[in-house]
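Below: one structure in structure tokens.
Here the complex is missing one protein chain, while the rest keep their positions.
Up next, chain A:
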Amino acid sequence: MASIFQGVGAATAISSSACFDSKKLIFSAATPRFLTEKKGSFFMVRSDGRLNHNNGISSRAEKIVTNAVAAKADAPAASATSKSGHELLLFEALREGLEEEMDRDPRVCVMGEDVGHYGGSYKVTKGLAPKFGDLRVLDTPIAENSFTGMGIGAAMTGLRPVIEGMNMGFLLLAFNQISNNCGMLHYTSGGQFTIPVVIRGPGGVGRQLGAEHSQRLESYFQSIPGIQMVACSTPYNAKGLMKAAIRSENPVILFEHVLLYNLKEKIPDEEYVCNLEEAEMVRPGEHITILTYSRMRYHVMQAAKTLVNKGYDPEVIDIRSLKPFDLHTIGNSVKKTHRVLIVEECMRTGGIGASLTAAINENFQDYLDAPIVCLSSQDVPTPYAGTLEEFTIVQPAQIVTAVEQLCR
């Protein structure tokens, strides 16, 4: 088992050298104990008020913490890292990352429906077409299969397209191109072609968008060999992951969430890139490891508030990298807490949680005191009615119950 950590740890060290300014973000004041075990560089998650809180807690878990949650749209009172830094919404962070990369490399281009003149259906590409021109920010007809194929063909010659699916669910039409051409061309050509595309778009359950517009495609794409998948959840990691994905030589699928586009956060002014394969420590703790990603992170943090009031100390990790899993961070956490709860928005059957459960069970069997519990969405099409829709996804109350049961 140690060899796995060696392998992954070394990998993290290698790939984290691509992140600049990471050292600046580590607080010497409040470094939790387990951080010193880790080899790679490390990011303190910085969303909203949590920073101040961490400074105060000094990471010893016995103290009861009263304010453990990232509020959704609060501007932080003071940011300990950067006195400068600017506040923006998540979609603006994505746009900033995209724009910086397009400025930096003329081969980066965007293609998708309504990304140009309209500015993007979620305003992620607003203002880019007037700046870079119609060919670089290309409005495509509604033909996902072929414009995804077109992007992949362009990538074969060396361009670096960012392909947008207006909603992740529409990319099902491009599944053949993504699976066979995007994922496998590097392999079947014996390494002669690289496909440095980024495929991005919003997915997940929104506000009563209906079954077909509330899909979670990460579960369908996860077994395609040759692609990487990441899910962003805060403006900070949205920008960082966007930049990293564009710079990556591998095809990367960046999953955004429809309901997270208006999250506000202060991000650094200086340039930074996030590590594509690294998970994010949202809240260090001692009693239980809660693994989550994308929107469920916020449900988990809300539940954490309640849990902390009840005396529990959950460790919350935003896994961020859906393929491959950051088993190094996860493993360290499991070794510490011995209990795992996975909270995800995918369906019960064949979701990311299912794969993660299998991976943790196989690798960290000896460190688990209790079976892994995976909370996922119901295996039903997402209904339109608001109350029913609420039942299909995991709610904070269910997370609290699950933790209480696991920690009994």
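The rule is short, and it goes like this: a contact is a pair of C-beta atoms (placed from the backbone, for glycine too) under 8 Å apart; a residue touches a chain by one contact, two chains touch by 3 or more; residues count from 1.
The working rule: contacts and distances are computed from a predicted model.
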item	value
The complex's invisible chain, by UniProt name, from "SERTA domain containing 1", "Pyruvate dehydrogenase E1 component subunit alpha", "COQ9 C-terminal domain-containing protein" or "Cytoplasmic tRNA 2-thiolation protein 1-like"	"Pyruvate dehydrogenase E1 component subunit alpha"
Residue, one of A:Ile152, A:Ile253, A:Ala354 or A:Leu375, that touches the chain absent here	A:Ile152
Of A:Asn250, A:Thr306 or A:Gln395, the one touching the omitted chain in the full complex	A:Asn250
Hidden partner chain, touching residue among A:Glu277, A:Asp318, A:Glu345 or A:Glu389	A:Glu277
Which residue of A:His186, A:Arg216 or A:Lys305 touches the chain not shown here	A:His186
Interface with the undisplayed chain - residues on chain A	3-4, 7-8, 10-11, 14-15, 109, 135-136, 138, 140-141, 143, 145-159, 176-177, 180-181, 185-194, 225-226, 228, 249-250, 277, 324, 327, 362-363
